[in-house]
Structure formats: C-alpha cells, structure tokens
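Only a single protein chain was left out; the remaining protein chains are all shown in position.
And now, subunit A:
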Amino acid sequence: MDPYSAEGELINIHNHFHQGQYTEVVDFDVSSLSAENALPARVLQLRARIALGQAEDVLADVQGEKEPELEAVSALAEQALGNNDKAVEIVESLAQSAGDNATVQILGGTVLAAAGKSEDALALLGKHEGSLDAVALIVQIHLQNNRNDLALKAVTEARRWAQDSLLVNLAESWVGLRLGGERYQQAFYVFEELAQAPATSSVRTLVSQAVAELHLGRTEEAQAALDQALKKDPGYTEAIANLLVLNVITGSKTQQELTSSLVQANPEHPLLTDLNEKSELFDKAASKYSAKVSA
C-alpha cells in the first residue's frame, strides 16, 4: 500500500511537510512507524530540517550513509549551503546508479531544477511511478518555464488517479494562479482551507492564501493574511516579498524598511535580483535618449 495514501502511515507527516509545517515534521513521532516507512519518514524529517535552515546538521547526520536516499539528502543539503556544483555532481551520479529510486528522483529533481537544469530535472522526474511529489515538482518546473500548458496537462493527469491528495490540490492551485480567471477563486479556496484550519495552517499556506487574494484584487484581505504570516515568522522571505508587492499596489509608503529586511532575509531573492537587473536595463535604455538642446 502506498504509505502516503489516505490510509497510509505517512499521510500526516507527508502532509505536514507539504503544508510547510516543518517543525511538526521534525517533531513527528516516528517511533511507531513500521520498518519500511522509517526511512521515508527520516528523509522527510531531514528535508524539513534543511528547509528550517539546519542544512549543516543534516549534512553531518547523513555523512557516510550509503543509502541512495540519504545521499540524495546530502546533495540537497549541499545545495542549501550554496555548494551548487557539488550537489549537482552527487545527483548526476545518483541518477546513473539509482535513477529508479523515488526519493532520488524527487530530491535530485529539486536540486537540478534549483540549479537551473530544468530539462535534466524533468528527465529524472519523468521516471517516477505514481509519485505525487514528483508530479508536483514537474508541475512547478513547467510553470517556472512558463509552460502553463504542460503544467496543466500534468496536473489534470494526476487528478485522475489521485484526486483527493493534498499535493494534487496544491499543484492545481499553483497552475490556477498562473492561469487566472475563475481558477483564482478555486486556488484561493484551497489555500484558505489550509491556512485557516489550525491543524494545517503554516506561514507558507498563509502566504499562498495572501497571494491568491492579491491576484483576486482583494488587497485588504491579502494584507491581513500577510500580517498573520509575518506574525508567525517575521523573517519569512516570501511574506516580506509579497508584502512589498502589495504595498506597491496599494500605494503605501513603508517600503524602505521592508526592502532592507528582505535583503537581510535573502539578498538573492528573485524580487531583488530582478529589480536590480531591471534598474540597470532602465539606465541603459534611458541613456539612448536626450534632449536636442541641453538646458
């Protein structure tokens, strides 16, 4: 039986992970799990710790372990620590030796996609056999590549065989936020349901809800959700980034402070890099024009 299915042992820890409740994942009591589920649970906990910023500890933890799953975790940890090349290297060799392993596919796919090798990532993830994690990643990679059509296809397919799964709902909502129209509201429902139930609420789901509200043009509600998220975790980059965007939209003036806290949280955030890029582009483009007569 699929351990992640509704009746499986790992459903709760797995859901916690994908709802962004990493602390709950780490604190999850794994002692009662059956033997075959112990490793997947451990992988989830290690991933959660990486997400919580404990990549170094995780790396030490899996040092010398030979299971491909744990090696894949080490690659993820390396990448989190900034050692991109090393991570890619590990993943590429794992892809050769243990490309059929679901964990290797998922973690490898993540590493490759994050390293910008989306085609390699898709190739590796394409080998999956009914893993929703892989589907979610594939959907996200397609969206990152602006291949909304392929993302939609992937998610519609997955819905056929795993319709009530959390991941399918999430992935569908990601696509929905890209496609817009009526799908905004549907995506909002999914995120709101997660964000507002105490058992599933996390900073991530709150921010997702806020983003959906923002797209729906409900700025006040988005503000409320973001405030809620920042109350939970004042350093959460996506919350800050989206609040910045929201403030621009509403024309509020408190940008300086937010920008600096975003720089502090993650100087590499796409918002900042993108903005710098555009700033340069602007200067370059503007320099082509000048008045006939200088005053």
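Here is the rule we go by: a contact is a pair of C-beta atoms (placed from the backbone, for glycine too) under 8 Å apart; a residue touches a chain by one contact, two chains touch by 3 or more; residues count from 1.
Definition applied: contacts and distances are computed from a predicted model.
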Taking the list "Rhodanese domain-containing protein", "Coatomer subunit alpha", "Ribosomal protein S24" or "DIS3-like exonuclease 1", the UniProt entry for the undisplayed chain gives the protein name "Coatomer subunit alpha"
In the complete assembly, which of A:A38, A:I249 or A:V263 touches the absent chain?
A:I249
Of A:E119, A:E157 or A:E220, the residue touching the omitted chain is A:E119
In the complete complex, which positions of subunit A touch the hidden chain?
6, 12, 15, 17, 20, 22, 47-48, 50-51, 76, 79-80, 107, 110-111, 113-114, 118-119, 122, 136-137, 140, 143-149, 163-164, 170, 174, 177-185, 189, 192-194, 196-200, 204, 207-208, 211, 214-217, 238, 241-242, 244-245, 248-251, 269-271, 274-275, 278-279, 281-283, 285-286, 288-295
